[in-house]
Each structure stands twice: as structure tokens, then as C-alpha cells.
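Have a look at the structure that comes next, please.
Here the complex is missing one protein chain, while the rest keep their positions.
Letters A, B and C mark the chains as written, and numbering starts fresh at 1 in each.
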Amino acid sequence: MHRIPIGVLGASGYAGRELCALVRKHPDLRLAFATANEQAGRTVELPGGGEVTFVATEQAPLADAQLIFSSLPHGASKAWVEKSRAAGAKVVDLSHDLRIGNGVDGVVYGLTELYRDQIRGADIVANPGCYPTSISLALLPLIEQGLIAHHATIIANSASGVTGAGFTARTDLLFGEITENYRAYGTGNTHRHLNEMRALLGTLQSDAELVFTPHLLPIARGILSSITVPLRGTLDDAMAPFRSRYGTEPFIELASAPPELRHVTGRNTVRIFAQPLAHLKQPTLLILSAIDNLMKGAAGQAVQNANLMLGLEETAGLPV
Amino acid sequence: MHRIPIGVLGASGYAGRELCALVRKHPDLRLAFATANEQAGRTVELPGGGEVTFVATEQAPLADAQLIFSSLPHGASKAWVEKSRAAGAKVVDLSHDLRIGNGVDGVVYGLTELYRDQIRGADIVANPGCYPTSISLALLPLIEQGLIAHHATIIANSASGVTGAGFTARTDLLFGEITENYRAYGTGNTHRHLNEMRALLGTLQSDAELVFTPHLLPIARGILSSITVPLRGTLDDAMAPFRSRYGTEPFIELASAPPELRHVTGRNTVRIFAQPLAHLKQPTLLILSAIDNLMKGAAGQAVQNANLMLGLEETAGLPV
Amino acid sequence: MHRIPIGVLGASGYAGRELCALVRKHPDLRLAFATANEQAGRTVELPGGGEVTFVATEQAPLADAQLIFSSLPHGASKAWVEKSRAAGAKVVDLSHDLRIGNGVDGVVYGLTELYRDQIRGADIVANPGCYPTSISLALLPLIEQGLIAHHATIIANSASGVTGAGFTARTDLLFGEITENYRAYGTGNTHRHLNEMRALLGTLQSDAELVFTPHLLPIARGILSSITVPLRGTLDDAMAPFRSRYGTEPFIELASAPPELRHVTGRNTVRIFAQPLAHLKQPTLLILSAIDNLMKGAAGQAVQNANLMLGLEETAGLPV
Partner (left out) sequence: MHRIPIGVLGASGYAGRELCALVRKHPDLRLAFATANEQAGRTVELPGGGEVTFVATEQAPLADAQLIFSSLPHGASKAWVEKSRAAGAKVVDLSHDLRIGNGVDGVVYGLTELYRDQIRGADIVANPGCYPTSISLALLPLIEQGLIAHHATIIANSASGVTGAGFTARTDLLFGEITENYRAYGTGNTHRHLNEMRALLGTLQSDAELVFTPHLLPIARGILSSITVPLRGTLDDAMAPFRSRYGTEPFIELASAPPELRHVTGRNTVRIFAQPLAHLKQPTLLILSAIDNLMKGAAGQAVQNANLMLGLEETAGLPV
């Protein structure tokens, strides 16, 4: 069978290598090129086996690819998205550059379960951030069904594995600094993902406010978000809004107990559990949402979107 | 110098062994006996070096000790506190049995920074739970200074190392189940520490409600609590209430950035950081509070209390 | 297509659950039953997704399966292998009971790359131990090609992840006891895998002696064996014996640098690297051999053997 040629820009990072691995195992895609500037010419091992040799981004034969994933750094990615489009390729951009809230036109925000139809016809998709994926999918049914209290303050505490910080030579990410440690970071109003989520809330015409506190876990992969949401009224069945919204979604799992990160590791899945907090006067829901930050939080969702853009089966090549 | 004889009941667990280690290094105390039923007769290594040989709890020479720490399991501890008192020893009980909210008379709740004077004169002190220590000390200045909004809902997300679950042969605590994993547990209204904290709020005449979501970290020791507190009004200086309340406290550190668990590991310290969440309409404070669950969250605070009960320097024998 | 029905006895342990997961994803097999005595009736999550519900071993419909994997404990497995045979099923036994060195007739030792032809025709295969798999495959080319020095002493230092010790409620396997720790165990002549390897050396008519020192790593999965082998003479190309012996093997990877455990995790692969120790008078080879103890060291090799016994493609259903 003819496989569709794919390019990966900025392929040496964690998400980039995961993208290469997914493309290599995908039944309908083939890896035309993978770029990395500092590691140009190097051959590295991919997660799950197999190897890839990087070319310099400037040398990338953009026109050879029908779709290009850009996993270039924030700020640097936007220009390469344009070059890729000019070369005729569709693009899924994994950087922050084109995401919702940045005021960029002609780009679809790639939260697949929300914008599936628009993604099918898109030339450029901005893949959501990892934290926003875990939190937005937890809130979406409540927002759409009008269940959140008026002017509610939603509190989202998230904890992420270290690959979320990228494959960067930073001393604060050394094993010796992370093992047996845990800390919050980007607190207050400082994490760029908060703006992304607030922009999405605005688009969905929600008046809720959001507190977002990310933490750094001593694990490689995974994000767990623990979210409290004040409700308009009590819910007889806390999972009902999620079942009715997500019942047929291939990549959303509704859990009957608090999800564990290891159960989503390596899988393009969001696992969601909701529980009423019955002891409070104000009806409030606790939602726990687990993803693999490199899969549903990055490369997996990117391939899910690419499948739609290329007219393939949405689940093709993705471990369920 | 004459050292005061100390007994430890239930010494084979994590807190019990930490107690033995602290007593052994304490300049004014000596370990008269350490009990453990299943491990009676066994000699084990203590954290930081040194060994202890356990006797069966039934064989413990209670009358030989001037003060006894009970680290027996919840439910089993209460009877041994009574036997220890009958034998003439003062007692610090580390179990849940006598803690605030259980309606037990004649016992002082051992949150040292709140009840220091009462602890000095107490015969029985109920050492606070690890989570309540980390959360209560973060809230205390705000409660006492009347800064919390009327009928506020306080959201406390906590993450604890695995030793908090005890030295128990459970398959869900095996290394293979915890490494590269993270999950919430005891969610909703189910963790006994929530009742302990609500009882304390009641005693302090606070009308605040509390949501408490504990999580299990893949580390051995440490608790980080991330707490949002609606305020009565804006605070010009988020740390001011903590400075004024805790300025002279030997075991409370006020941080200028989000605290890291490793910086409190092995130390009898609470490290607290507070930050206003300026983007919200309702003035709200984010407080981050870090302790070592086996030190300030258990054995360390127990020795701090014992020092007061025995008329010693409060900081004696405690790593600062 | 008709899938071949498979049973798994003792499926609740780490290897057992991995077997269930492999059978579930295998294109030619289906899981007829999975047994677990203490967890009978329970439904658990499998690695990589999916669930299985256990039945009691006594209730297992042995006759429904064409092939049965026994992952029962050492000692208990042998009787169930016989019952499974009596019910008409072929058996791959993952316990120690029937392995080489135990003097059991009618059983083929399932080191696939050595006994492939015999395994094809076997009714009962004794799957090798995890350490013996990693070490025997490292030595096999040298033994077969007569390259090892006369009466050599081979020193094998191995380090294994904690799942190698099984899914057992033991306090010495708790996360708090393993993290930030490392130790040797079963030293001297005490580990049963040493006998298994010595029996294999005898069968292969090697006069080499073996020192085996296993260690416990703070990781979940993987075994790295670091082996020194005195040679009969110098080797111009240290990898040549491995290339000539393993060139076409689907599950053996010859590395150009010391292998990392993470590169074999989740894969049914042995990765081997050899390097001469040029500074010694006695020509000596250092061999480094890496496997996933639950895959090539247990469930993966078991499926590899089952594929041969059932006339399927050897690589069917196995992640390469």
C-alpha cells in the first residue's frame, strides 16, 4: 500500500521522538524526514524500538511531506509552519505559537473531541497543550450542559511527569534534583497554559474563573489533574454528563475509581473520574483526569488530528 | 548526665523507627525499650545508623519509662495509652485514637505551635496527623487574624510520600505499583484526616468548609499541600500574616518561592509559601506547605511535644 | 478468523498479567480463562489497557484451552502442568519446577534460540528463568564456538527490576524500602537460577564455572547482566561470534555500545554488547546483556515458545 509521507520538525525532543515512533508504527504513514538542529546527523533510538536519523531543519525537504508535525520550540515554530504550508504540506503544530488565545487566524485548535469536524477540513491545526488537554476535556461536558455554577471559581491542581519540561539540558531537571522531590511551579497567573485554558473558556462562553497550579512529579510521563468545580445544582449521577458527552469517544475512558497515571502511560487516552463532594453546602464536583502527557497530551493527539486531516480512520496507528 | 528513659510502642513502622532514631540521638533522652509484636526479638537498622531490638508490646516494662510514644495502629493505641498512664508515664500518642474530633477528654492536641502552653502541662498529647499538620499550620495565621472570607470553601490538594501509608505488607504499596505512578485516594469525604481538620476548624470557630484531596507520590517521604483560600479582602503582603504569627517559631520556615519537598526531608520543619491569585475577582490566596511526613508530620513533632512535656528545650535533639 | 483458545494459570502476578495482555493483543490467540486463587472474581487492569476477570484455579475449564501457560508459584505449578496435559492442552510452564537441572523427563527447556526445533514438537516447555535467559544467550555463541578458556571462571553480575521478585505482599519490596536503594541478594551459591545455568552449561558440555551475583534495582522491569568470560585466545572482532550465531534471530539485537535497560523495556528482546578487556594478560571478554524480565525473561519468551508449539509465526503477537 502507498503510505503517506510525513515530516517531523524538531524531532529530537520527547514529543518529537514519540511522533517519529508513532509515524513509524502507523499502518498508513511513513516518516519522510525528521529534523533536529543540534543533533543533525545523529541517529537515536525511538521509544519502543527502531531508530531515526535527524537532518538539520534547514535541510528538511518540506515538499516531500503531505503533512508535517512541528515540535519546534515555542516562538521558533510559527515561521516553519508557514514554510511548511508554502511547500504544500498540511501542518499539526505542537508548539504554543498558534494555540487559542494567541489571536491567530486560519488555525483550528486541535482539541479533537471538541473540534473534530473543523479539524477534518483544516490545513493547520494547533495541538493543545498537555495541561489544557487534561483539564479542558474534564470540564467540557459540564460547560456544554450548563452545569457549572454562575461565576464559579474552578480550582485545577495538576501534576506532571518531567518529560513535560522537554529534553533540555537544565540542571533543575537532573535526576538528582527530581528524585524524592516534588514541588509546584508556574504558580499564580504565570503558566502559559492558563491563558490557553481561559481563552477556551471564553470561546465556550463560560463565565467561570480558573486557578491552575502545576506541580512537577518524579516520574517520566503522565499528568493527573484534580479539579473542583462548583455546580449549579446537585447531580444525582456524577458521571452522567461525561457518559452522555463521551459515550462513543474512542480515546476517552470513564473510570469508576480515581485513575492511576500508569494506566494511561503509553496510551492516547484521557481517563476521567468524577465524584460529588457531598459534605459542602455549595454543590461541588471533584474531577480527576489522567493522561500521558506525550500521548494524548502531545504526540498521540497530534496523530489523532493528522488522521482526521488526512481522511484516515481517527484511531489508525494509535494504541488504544 | 542522667538521660530520661523513653519507651516506644509499635516501633517497627516508619514513624516508630524514626522515633527510636531521634531518641537515640537526643542529648537528654535514652531509649528504655521499643516494642513490636510481629517483629519481637528482631534487631533492625535505624534511619541514619544504629540498631534497635524490639520486645513484644505485652512485655514492655512500661514503668521504666518517664514518657512513652505510642506508634501503635489506630484502634489499638488507646488501650496502651491508658496502660502507660497507669504505669506512671506521660504519653505522646501518634495514632488517630485520641485526636481532636474523637471526643476524648484530658488529652491535648499536639499541634505545637497552637497549643504549646497546654502541651507543657499535659500528661497525654495526641500528635496530629501528617496531612492536618501541613494544612493546619498553613491556615492558622489566616484563621486567627480573621482574614478568611465568610463561609469560604478552602481547597486543599495534598501529595504524600509512601511512608505515610505505613510499613505494611500491601501489594498496592509495592515498588512496582508506585514507581512511575501517581493517583488520588481517599477522595470525597472519606479520609479520616478531613474530620480531624474540620474539628480543628470548629474549635477555632472558623466557618470555612474544607475540600481535602490526598494523592500518593512515588517518593518515600514528604507531604506538599497546595491550598487555595478565599480571603475577606486583598492582602498587600501575602506573607505578612505568616511572619507576624510565626516569626519566632523554631520549626517554621517562611519561603520566598514554592517549597520543594527535598528541602524539608529529614528535618522537623514546615516550610510555607503564600501567593495572591491576582487574576480572580474574589481575593484568593494560594498557600504551599511542605513537611517531612515522618518528622514534623509524626516523629519529629512528637519529640518536639515530648521536649515540652519533660521541661526540656523545645528544639533539643531535633535537626533544624 | 478462528483464534486459538489459551488459558493462563496464576494470572494475577506480574508475569501472569503480562501473559494475559499479550494473549489479548495476539492476532491468532484468544484468552479462554485466567486463574488466580486469592483474587478469584476480581477484575484487574492489564498492562497497556484492557481488563481481565480471574477465576479460581480449581474452577479453570482446562479442556477449553489448546495451550495453557502456567505462572503458578514454584512447587505448585508441576501438578497443574500434569492436569493441563491430562485435559489435552499443551503447556508452557513459567515456574522453576520443570526447568533443566530438575531431572524431569519429557520437557523441553524453552530457551528458544537454542532449542527451537525441539520446542516446535513439544507438549510441555519449561520457560527459562529471567536471569538464565539474559546470561545463557550471552554465553551461547562462545560456548558453541569453543571460544571460552579451559576451566574458565565466568563472573556474572546481574541487576534486576523489582517485578522479578513477584507480585507478593512483602515489606522488603515496598516502595519505601526500594527507592534510593540497591543491594545484592541470593549471593554465594544460593540462588536457584545458578543451578539452572550450571545445568545448561553441563548439557552444552562446557567445563566453565560460574559466579552469579544478582542485585535488586529500584526500577520496575529489566535485567542487565555484566559478564566477564576468560577466552581461549584473543578475538579480533568481539561481536563476530554473536553476529554469526544470531544474525537472523528476530528477538536478539547486537548493540554497538553498552545497552540501556529502557531500550528493551516492553519488548521481547535481548540486546547484547561485547567488548574485549585489552589490559589483561588473560584474554577476557566483557559481555553486557539486557532484557525485560517480564518479556524475553518471562511472558514474551513464553508466547514465543507457544507460537512455535502451535505452528504459528514465531514473532506473532510480540512487540519487536
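The rule is simple: contacts are C-beta pairs under 8 Å (C-beta built on N, C-alpha and C of every residue); 3 or more make two chains touch, one makes a residue touch a chain.
A quick note: this is a predicted structure, and the numbers were derived from the prediction, not measured.
K.L.:
Thinking of the whole complex, not just what is shown, which of C:15, C:29, C:220 or C:302 touches the missing chain?
P.N.:
In the complete complex, the chain left out is touched by residue C:220.
K.L.:
Please pick, from B:45, B:82, B:207 or B:237, the residue that touches the omitted chain in the full complex.
P.N.:
Among B:45, B:82, B:207 or B:237, only B:45 touches the chain that is not shown.
K.L.:
Return the single residue from C:27, C:75, C:88 or C:188 that touches the missing chain.
P.N.:
Considering all chains, including the one not shown, the answer is C:188.
K.L.:
Considering the complete complex, identify which of C:75, C:202 or C:258 is in touch with the unshown chain.
P.N.:
Final answer for the missing-chain contact: C:258.
K.L.:
Spell out the interface residues on chain A facing the chain that's missing from view.
P.N.:
14, 161-163, 167-171, 173-180, 218-221
K.L.:
Tell me, which residues in chain B touch the chain that this view leaves out?
P.N.:
Here the touching residues of chain B are 45, 48-49, 179-180, 263, 266-267, 269, 319-320.
K.L.:
Given the full complex, what residues of chain C touch the hidden partner chain?
P.N.:
151, 153, 155, 157, 159, 161, 179-185, 187-189, 209, 211, 213, 215, 217-222, 224, 226, 228, 230, 258-262, 265, 275-282, 284, 286, 288
We adopt the following convention: only the chains that are shown with their structure count from here on.
K.L.:
Using mean C-alpha positions as chain centres, tell me how far chain B is from chain C in Å, no decimals.
P.N.:
Measuring from centre to centre gives 46 Å for this pair.
K.L.:
How far is the middle of chain A from the middle of chain C, if each middle is the mean of its Cα atoms, in Å?
P.N.:
37
K.L.:
Using the touch definition from the top, which residues of chain C touch two or more other chains?
P.N.:
179-180
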